[in-house]
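Next up is a structure, given as C-alpha cells.
Complex shown without one protein chain; remaining protein chains in place.
So, subunit A:
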Amino acid sequence: MTLQHFMNEAISPWMREEGPDSDIVLSTRIRLARNFAQYSFPILALDKDLQHICQFIRQEYEHQSFQDYHDFSFVPIQDLSPIERRVLVEKHLISPHLAEQNHASAVLISKNEQVSIMVNEEDHLRIQLYFPGFQLNHALKKVFELDDWLEGKIDYAFDEKRGYLTGCPTNVGTGMRASVMMHLPSLSWTQQINRMIPAINQLGLVVRGIYGEGSEATGNIFQISNQITLGKSEEDIVEDLQSVVRELIEHERKARNYIMEQSSTRLEDRIFRSYGVLAYSRIIESKEAARCLSDVRLGIDLGIIENVSRNILNELMVLTQPGFLQQYAKKTLSANERDVLRASLIRERIQLEG
C-alpha cells in the first residue's frame, strides 16, 4: 500500500459498501483519545519523546493487520506536501489540527481506510474507526476490540476516578467521541433543523458541519456527536446519540414525504435544475456544487433521478474539494481554475453515468 493510493481515490474502499439507513446516514465514526502514561501530552512533550512515540508506533504496528483492518500504512505528516495534507483532511483520515503540526506526528491507516490512528495530535493517539451508514453499536464493539489490541503494547494514561486522561478536559473519561454524518435536506429546507438543534444541544450532543468544529453545514450534511465524555459509560453515550439520530431519521423521512405530497412539481423542478447545473456548467464554486449534489442525492433517494448512483455523489463530494482538485491537477490552482476543473470533473462523472 503506497501513499499514492490514499491520494488518488476520492472515496475510501469502506464507503463503497452500503450501510443501514444509508439514504440519510452517510457514515458512523467513533474516535477514542488515548495517551501514553509516561510522556507529557503533545503540547508540552519534548521533541525527542514525540519522535520516540512515532518510532514506537511504526515499529510495532506498521504493516500489521487486525481483524478486517489490514496492512497498516505509517505516514509521517512532515513528509507530506500541503496539498497532500489537505487531501487527507478532505477524506477525514486526519484532522485539520494534525495537518498543521510541525512536530513529529503521523497517521496509521488501514488498507481499507476504515481505521486511521493519528499520532501526536492533541493526544498521543486518536483512534478513529468508520462504518458506512448508521451502525453505532457495531462500531463501538469493534473500536473496543481495536483499542484492546493496541493496548497490548502500550501503557495507557488511566486513572480510576477520572478514566482515560487526555490533553483537554473536554475529552477526559471515556475519551470517546461518537459521531454520525447525516444528509438532512428536507429538514433544512423546511427550517425544522434550526429549531431542533437547541433541543439536541440540551441532551449533551452537538451538531456540526461536515468538517467538524466550526465548519458550516454545506450540502445539508450535518454531523451529530456527543459532547460529554465523563460520568457516562460508552454504551450509554452511544445509546443517547442513537435515539436522537433515529428521531432525526424519522423526521427527515416525514419531511420528505410531506414535500413530495405538497409540492412535488416544485421539488422535481429544483432537483432537475440542480442536475442540469451539474451536467452542463463550465464554472462551478464548491458551495454551489455541494448544494446541487445534495439536491441530486435527494432526487436519487426519492426515485426522481434513476440513472446516477449514490456512490458517484459520495465521490464527487470529496473529489470537488480544493485539496483534491489540486492533487488531481498535480499543481496549485487559483480559485478560478479550481472552479473550471470542478465543473469539468462533475460533467464527466455525471455523463459517464447518464
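Assume a residue touches a chain if its C-beta (ideal position, glycine included) is under 8 Å from a C-beta of that chain, and two chains touch if they have at least 3 such contacts; residues count from 1.
Convention: contacts and distances are computed from a predicted model.
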Name check vs UniProt for the chain missing from the figure, options "ATP-binding cassette domain-containing protein", "PadR family transcriptional regulator", "Protein-arginine kinase activator protein McsA" or "Lycopene cyclase domain-containing protein", returns "Protein-arginine kinase activator protein McsA"
Considering the complete complex, of A:G167, A:P185, A:G219 or A:G323, the missing chain is touched by A:G167
Where A:N137, A:N194 or A:S233 are the choices, the one touching the absent chain is A:S233
Had the left-out chain been drawn, it would touch subunit A at residues 35, 37, 39-41, 43-45, 122, 144, 147-148, 151-152, 155-170, 172-174, 176, 201-202, 204, 213-214, 227-234
